[in-house]
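One protein chain is absent from this view; the other protein chains keep their places.
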Amino acid sequence: MEVALKQQKRRASYWSAAWGRFKKNKMAVVGLIYIIIIIIVSIFTPWIAPYPYDEPHYAHTFEKPSAKFWWGTDDLGRCMFSRNLYAMRNALLIGFGSQIVVLIIGVIIGSIAGFRGGRVDTILMRITDIMYAFPTFLFNVILVTVMGRGLFTILVAVGVTGWAGMARLVRGMVMYLKHADFVEAARALGSKEGYIIRKYILPNMLGPIIVSLAFGIPNGIWIESGLALIGMGVRPPMPSWGNMIGAGIGYIMAFPHMVIFPVLTFALTLLAFTYVGDGLRDALNPRSEV
Amino acid sequence: MLSKKVLIVLLVLVSIFLLSGIVNGQKERVVSLPYWDTPGLIPYYWQAQHILAQGTIFEGLFGYAPDPKGLGGVKVVPVIAQSYKVSKDYKVWTFKLRKDKKWSNGDPVTAKDFEWSFKYYASPKIPDLPAWAGPHQFIENFWAVKSGAMDLDKLGVKALDDYTLEIRLATPRYDMKEWLCVAQGVPIHRKSVEADPQNWWRPGKIVVNGPYVPVSWTPGKDMVLVKNPNYVGERGNVDRIVLKFGGLGLQQYQAGELDAAMIGNVAEYRFVLSDPKLSKEFHEDVMDCFWNGYQWSRGFDPIMDNIKLRQALAMAIDREKLCKEVLGGRALPLNKYWPDGNPIGDKMKGIPFDVKKAQKLLEEAGYPGGKGLKTLVFYITGGGDPVVEFIVDQWKKNLGINVIIENVESGLYWNSYVWPNFSPDAKAGFTVIGAPMNNLEIGALMKNSDHTVWFYDFPTSARKRRHELYQEYDAWLRKEGGLTEADWKTLIEKRNTLYAGFKRIVDNEPEKLWREELTRPPLWYEQFDELYEKWKAAKTNEEKTNYWRLAGRVLTDQEGFQLWYNNLSSQSKQAYRWRYKTINRPFSDAVKIAHYALQPMQDRYYMVPVYLAKAQWVKNPKLEGLMLYKFSWGPGFFNFKYLNLKD
Amino acid sequence: MAELLKVNNLRTYFYRNEGVVKAVDGISYKLDYGETLGIVGESGSGKTVSVLSLLGLIRRNGRVEGGEAIFDGKDLLKLSKEELREIRGKDISIIFQDPMTSLNPIMRIGIQIMEPLIWHRLLSDKDARDRAIELLRVVGIPEYKTRFLDYPFQFSGGMRQRVMIAMALACNPKLVIADEPTTALDVTIRAQILNLMHEMKEKLNMSIIFITHDITLAMNFCDTIIVMYAGKIVEYSSIEKFIKNPLHPYSQGLLNSTLDIEKKEGSLRPIPGNPPNLINPPEGCRFHPRCSYVQEICKEKEPELREIEEKHKVACHLVKGGNLNA
Amino acid sequence: MGLVKYILRRLFTIFVSLIAVIIITYILMWIAPGEFFNIAQFQASAGKVATLTPEQLQVLIKGFEEKYGLNVPLWKQILNYLKDAFRFKFGPSFSNPNEPIEVQIARRFPVTLTLAILSMTLAVIVGIPLGIIAALKRNTWIDYISMFFSMIGSIIPAYTIGVIMVIIFSVYLRVLPTSGWETPKQMIMPVICVALGPMAVIARFMRSSLLDVLNQDYIRTAYSKGGTDRAVIIRHALRNSLIPIVTIIGPQLAFLFTGTVWIENLFRVPGLGQLFVNAASMRDYPLLVTSTFILSLSVMLMNLLVDIIYAFLDPRIKYE
Partner (left out) sequence: MPELLLVKNLRKYFPRGRKLLRAVDNVSFSIDPGETLGLVGESGSGKSTLGRTVLRLLEPNDGEIIFDGIDIRRLKGDDLRQIRMFMQIIFQDPLASLNPHMTIGQAIEDPLIIHNIGTKEQRRRAVMELLDIVGIGREFIDSFPHEFSGGQQQRVGIARALALNPKFIVCDEPVSSLDVSIGAQIVSLLYELKRQFKLSYLFISHDLAVVKYLSDKVAVMYLGTFVELAPKEELYGNPLHPYTRALLASVPKMPKNGGRQRKFPALKGEIPSSVDLPSGCRFQSRCEYVMDICRREEPIFREVSPGHFVSCHLV
C-alpha cells in the first residue's frame, strides 16, 4: 500500500534504513552477535586459549571434558577447547580471506566486462562460464597442489575458484547502473566517468556485493573443511575444523567429545553466517519490504 | 495390479530359494572379511600385494603355509612343485610338478602353463609390469626380451616335459623358492588369455588354479570368491568368501556383517577392550617384518650431510612414551631395524634414548641448543599424524629444534618424497617410512634400510650429480647427432678416463663377490667398443644415431656408478660388501650374517626406526585359519585357503 | 433502481512497524443495479483498498476493522472465507490496473479465462472452453481462436487488458470493479478499452465501480462519483450535480489541478502541499492543512458527510446551503 | 528451428570450453611441483626400483612412457589427449593399467547416477514440501524449525552424519545394513546422507521462490476469480515458483558426482566420486585430467539440459 512517506527531519541514510530492517530479523541479529563474538575471540585467541594448540599432555590423552580441559583432550592430549578456538580462527581467516580474493578478482573482471561491454565483455564472460563449469572441488585440489599448502594458499585457492559468481553479479550491476537514471543524470551534468564510478556506481553496488560476500564466507569455510578431510587442508599441528572432524569421527564410539565439539562449533558458525547473509539480503534488498 | 503379480512371483521365488536350502540340508558357509580394493585381478600387475593372487585364487610352484615361529608367521611350502633340483652355481633350477593339479575349468596345470605365462609377462606387450616385484627379473635374458631387443624364445624358462620346468637365471639366486611364492610367480591360463587378451581376467570369465574362484568384483565395494570345484589339495570348509572394501570395519563387525575386523586406532582399541563381548573376540600380533620410523628427505640440502645432527635427532625420541601414550599400547618401541628376540635383531645395537647425548651431539654438529639450525620440514600425507606430531614435539622439547609439518596429497607423497631416488623439490627434512619385507626373499631382510647406502650416504653435491646423471642417461635416448667421428671424439676420451677409474676400483675392491659382479661380461667398455664398431659399419643415419646414443648411455651409466662408488663412505662400502655376502647365501645362512650389513646402515641414521606396530583385530570365534599378512603395506588377512568355519 | 451494494462505515487498517495506517476510515456508499460508480482520489487515498476490502483481497498485514457491506442481501464482511470465495469472480469480479503483472505469465490465457467458470462449477471443461473463446471474440481479440492458446507475454498491453476484461466478464458478474484499468495504457489504447467497457456494460447491464485518479475520465464515464481523500469520502454525488457544482475544496482543487486540452494557459491552480501521513492524520478535517479556505473549526472538528441536496453529499464544515461559503 | 540451432550453438560453446578446461588442467599439472613425466613418476608407481640397474629401469620407463604417451612434448600430449577425449578414449590410468579409464567410468557411472538421482529425488520430495510449508507458514515456528533443521542437515558434514547413522541404525538398532549397494535397504542411509545438502538448498530456494510468487499480482487476480487457497497455490503459485527450482537442481546434480566421495567410501558404494578423488590425491594424472573433463562436461550438459527444461516449463523463454 502506498502511503505518503512522512517528512522526517531525522537523518535516515540508506545504510541506517537497511540496519533498521536488519534489526528486525532476530535470527540474523543473533547470528551477527555470535559472529562478532567469535571474531573478537579469534583476534585474542592466543591470550584466551588456555593452552597452546600444539601442546601435548601425554598423561591426559583422550580425556573427557573436565575442569582442566573444558572440552576434553585429543589423541595427543591437546586441549580440545584451545584447538577449537584456533580452528575457528583459521576458518574465519579462510572465510574472510577467500572472499577478499573473490572480491578483488570478481570486481575487476565483472566491472571491466560491464563497463567495456562488446567483445571484451563476451571474452570475459566466456572465461567466467568456463570457471563455472570447472569442477570446483577438483580445481581446488589442483590449485592447492600447484601452490602448496598453508592457510594463505588455501584461501587463495578457494578464492580463485569462487569468483565467477561475483564477477557475474558485478557485471550485471554495472550493466544496470551504467544506464540507471541517476547515472544518466550525473552524466548529463557533465561529470567525468571516474567521478560517476566513485560517487554513483560504487556506493550502489556495495549492498549486493556485501550480501554475496556474506554467503561466500561460510562457503569458503565449508570448502576448506572438505579439503582438510582429504588431507589438503592447513598444516598440522595447526588445527582446522575439517581435519578435527575428520580425525574425531574415527574416535566417535569411544571418545565422542572429539567430534561433537568441533561439529557443533563448525555448524553454529556456518549457521550464523547463513542467517546473517539472509538478514543482509532482506535488509539490503529494497523489494523485501512487502 | 501389476505390483501384486510381481509380489506373488517374488514370494514364490523366495520360498523356493529357502526350501531348496532346507531340502539340501546344508547351509552354505559364508565368510565376510575386510579387504582393500585392488587394481584388478591380473596377478602380474600386483606388486607386493600378492596376497590374493598367491594361495587364494592362483597358486604357483611354492606358497606360504602358517608357521607361528617362522618369519612373518609363515613358511614356504611346495604347492604345485613336488621337488626341485638346483645347479651348484644356483643358476639353473629344475622343478618337478604335481600331476593332479587342475585349472578351474578342468584343464591340467602343466609346466607349459608356467613357461608360456612367464614368457607372456616378459614380453614387451606388458610394458608396465612391475618387474622388480617378481622373480622374472632374475631370469636369463629377461631384460633384453622386455626391451624388445631379444626374442621371447631366449628367455631362460623351459618346460622340459609336461611336468618338468627348468628356469635359468642370469645371476645366482639362493632364494628362488621364496621368490616363486609371489604374485608374479603364478601361471595364468593360456587359452582363456589368448581368447580374450583384454578381458580374460574378469570375474565369471577368469580361469584360475587356486582354491577359490572370483565370481564378482566391484571396485569400491567387494569381491566374492567361491570354492573352485576342480581344486585338488588342502583347504578349509568355507564355501564362499566375501571380501568387503572400505566402510566402517568395526561397525560392520558389530552389525554382524563381517567375520573379522581390523582395529584402526586407539579409540577403537579401548572401546573393544571395554566391551564385554568384543573383548573376548580380540586378538593381536606384532608386525615384526615391518619397522616404522622416519627417513631423511631425498632432496639435496647439504645440511643433511651432518651425521651428528642425524644422530642427535635419532637419539632424542622417547619411543617408550610414544608407544604407551600416543599409540596407546598398539605398538612396541623399536630402536633398531629388527626387534629383540629375532636372530638378526638380537645381534644388533639399538639407538639409545639419551637426551643429554643428543644435545651434546647437536652442539658438536654446530647447533647448540638447536640454534642456527634452519627450519626442517616433516612431510606427511592425509591430514594429521599423531606419531609425527609426537616426534616433532620431542625434538622441540628435547633439542629445541623447530620442525614444521607439511601435508601433501598421497600421490605426491609416496611418488616424490618417500620412494623415489631423488626429489629435487624436497626441502631438508623428513618423511615417515614404513620399511617392510615385501616377501621372504633374502634382500628383503634389509627391510629397505639399504636405501641409506644407495641413495643417501654420499655428499649432497655427489647426490645432485648422481641425479643429473640419471637425467642425462634418460636424455641420451632423445639426443640428436652421432653422425660424424667428431661426435665420438669426446665419448672416446671419456671412455678412456672412465676406464682408468674402473680399473682402479676393480683392482682395489677387496670383496670378491663384488669384483665378480663388476667384471661379469659383457663389460661396459666392451659394450662401448662394440657399439663403436657397429656404428662404423652402420649404413643409415638412423642406425648411426642409435648406436651413438647407446654408447652415450653406457658411459653415463658407468660414470654414475663410479661417482657413487667413489663417494660412498667406508662404512657404507662395508655394509654393501656384507649385503653381497648375505644375498649370496641360502636364506637360513643369510639370517645369521644380515646384521653385519644392517648395523652400518642403521648407524648412518638416515632411516631411523621408531616403533613396531601391532596388528589388532576382532574375529568371529567360530572362524579359524585366518592368516595375518605381515609383509608390506600394513596389516590385513591373506591366504584364505585355510579358513574354517566351525558349526 | 434496486440496490446492489451498500457499504456502511467501512474501516480498513494496515498494521506496519511504524504504526497503524488507517487506509480506509469509515466510508459509506451504495450502488444500484446497472450503475457506474466512480471512485476518484490520489494514491494513498484508500480508493483501491476500500473495494478490495469487500472481497477480502487486501494484503496480509491489512485488516478490515469494521463496518458492513451488504451485497445482494449478504454482508460480505461477515461471510466465511468459502462463501466469500463463491462470490468472487462469479458475482463480483475485478479488473486490475496492470495487465502485465496481473496475468499468470506461464499459463495460457484461455485457461486463465476458463478458471472462474470451472472454479464456480458453472460450466463443464468443454463448455468453459467454448465460452472462453467466445469471450475473447467479444472483447475484440483478433484471431481469438488461435490466441486462446497463447501466453500473456505474446500480447500487447491493450490486448492483455482485454483479456482481463474477458476474464472479469466470464461469469456474467453483477458487479465489476475496475481498478484503474486504463492507467498503464497509452491514450489511443485507453480509448479503445473505455469503449469496450462501456459497450459491455450496456450489453450485460452490470454495475461497475470505476476506480481512477483521473477525475475527467470519471466525470465522463460514471453515473455517480465519490471523491476520496486520506481514507475518507469528501464528496459523494451524482455526476450531473457534481459537474454543475463541485463543492468540496478538495474536489475543486482537483479540478483546478487537472489540465484539459481546452484549458487556458495560466489557469492552473494546484493544491499546495502533500497528502497526509495516514499513521498520524491531521486533526479535524484531514484536508485542512492544504485547504485555502481553512478556518478554526476545520482544525478541530472532523466534518461529517452531509447530504447537501439530493444525491449530493459533502464532508466540509464550510458548505452551507448548497454553496461553499468561504 | 530455434531450439535445434540454439542447442547446436550451445554444444559448440561446450566444445570450446572443454578444450580450455583441458588445457588449463594440463598446464596446472605441469606447473605443479613433483615430477609427473619422468622417472620419479615411474618409480613411484613401481614403489621400490632400487634393486634394478639403471639400464633395467630404463626398459621399464620407456615402456611406461610409450604406454601413457608421455614421450612427446607437452603441447603434443595435450593435442593427443584432446583428439582421444572427444572420441571418449582416455587410455589406462596410472593406478589401474588393466582397464581404459572409459571402462572404469562406464562401470561406475550408473552407480553414481542411481545414487544421485535417488538422492535428488528424495531431496526434491522432502525439500519442496518443506519449502512450501515454511513459505505458507512464514515467520511461524514451523517455518523457523523446518528451515533450521534442513540447514543443519546440510552444514554438518555428510560423512559425520553417515557414521552416526551407522552406529545408531546398524550397530545398536540393527535395522539397516551398514553398507553395500544391492538391496534397497542398503541404499537408505547413503541416499539420505547425500540428499541432506541439496534438500536444504531446495527447501530454502523453494521457500523464497514461493514467497516471491505469492506476492505477485496474478495471485491476487486468481483469488479475485474465486479460486480456493488450494487451487490458487497449486495452479498458480506452485507452478510458477517451481520453475526456478530447476535451475538449482542441475548444478546440484553435477556437484553430486564428486560430492558423494565420502559417502561412497563409508557405505562402500562403488561410484565415480572415489575414482575422481583418488585421481586428485594420488596424482593419477591421466585420470585427473579425465575427471576434470568428464565433470566439466557433465556440468555443462546439465546446465544445457536445465536451460532446455526451463524453456519447456517457461513459455516466456525464447532463443535468440
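By written order: A, B, C and D. Residues from 1 in each chain.
What we mean here is this: a residue touches a chain if its C-beta (ideal position, glycine included) is under 8 Å from a C-beta of that chain, and two chains touch if they have at least 3 such contacts.
Since the structure is predicted, the reported quantities are computational estimates derived from the model, not experimental observations.
Undergrad: Thinking of the complex as a whole, which visible chains are touched by the chain that is not shown?
TA: A, C
Undergrad: Who touches the missing chain here, C:L149, C:A191 or C:I297?
TA: The single option touching the absent chain is C:A191.
Undergrad: Taking the full complex into account, find the residue in C:D127, C:E143, C:E240 or C:E296 that is in contact with the omitted chain.
TA: C:E240
Undergrad: Identify the residue among C:L10, C:L217 or C:C285 that touches the chain left out of the display.
TA: Going through C:L10, C:L217 or C:C285 one by one, C:L217 is the residue touching the chain not shown.
Undergrad: Please output the residues of chain C touching the missing chain, sorted low to high.
TA: On the chain C side, contact with the omitted chain comes from 42-43, 156, 158-159, 186-192, 194-195, 198, 213-217, 219-221, 239-240, 243-244, 253-263, 265-266, 268, 270-272, 274-275.
Undergrad: At which residues does chain A meet the chain that is not included here?
TA: 4-9, 11-14, 17, 180-182, 184-192, 195, 199-200, 203-204
Convention: only the chains that are shown with their structure count from here on.
Undergrad: Once you find the CA centre of chain A and the CA centre of chain B, what distance in Å lies between them?
TA: 47
Undergrad: Give, as an integer number of Å, the spacing between the C-alpha centres of chain D and chain A.
TA: Chain centres of chain A and chain D, defined by C-alpha means, are spaced 23 Å apart.
Undergrad: Touching two or more other chains, which residues of chain D qualify?
TA: 33-34, 163, 167, 280-281, 283
Undergrad: Show the residues in chain C shared as contacts by 2 or more other chains, in ascending order.
TA: Chain C, residues with two or more chain partners: not present.
Undergrad: Give every residue of chain D touching chain B within the complex, in rising order.
TA: 33-35, 38-41, 43-56, 58-64, 66-67, 95-99, 104, 107-108, 163, 166-167, 170-171, 174, 177-181, 264-271, 274-275, 280-284
Undergrad: How about chain A: which of its residues touch chain D in the complex?
TA: These residues of chain A touch chain D: 27, 126, 129-130, 132-135, 137-139, 141-143, 145-146, 148, 222, 225-226, 229-232, 245-246, 249, 252-253, 259, 263, 266-267, 270-271, 274, 290.
Undergrad: Touching residues of chain B toward chain A in the complex: what are they?
TA: Result: residues 250-251, 264-268, 270-271, 274, 321, 325-326, 328, 380-386, 388-390, 392-393, 404-410, 412 of chain B touch chain A.
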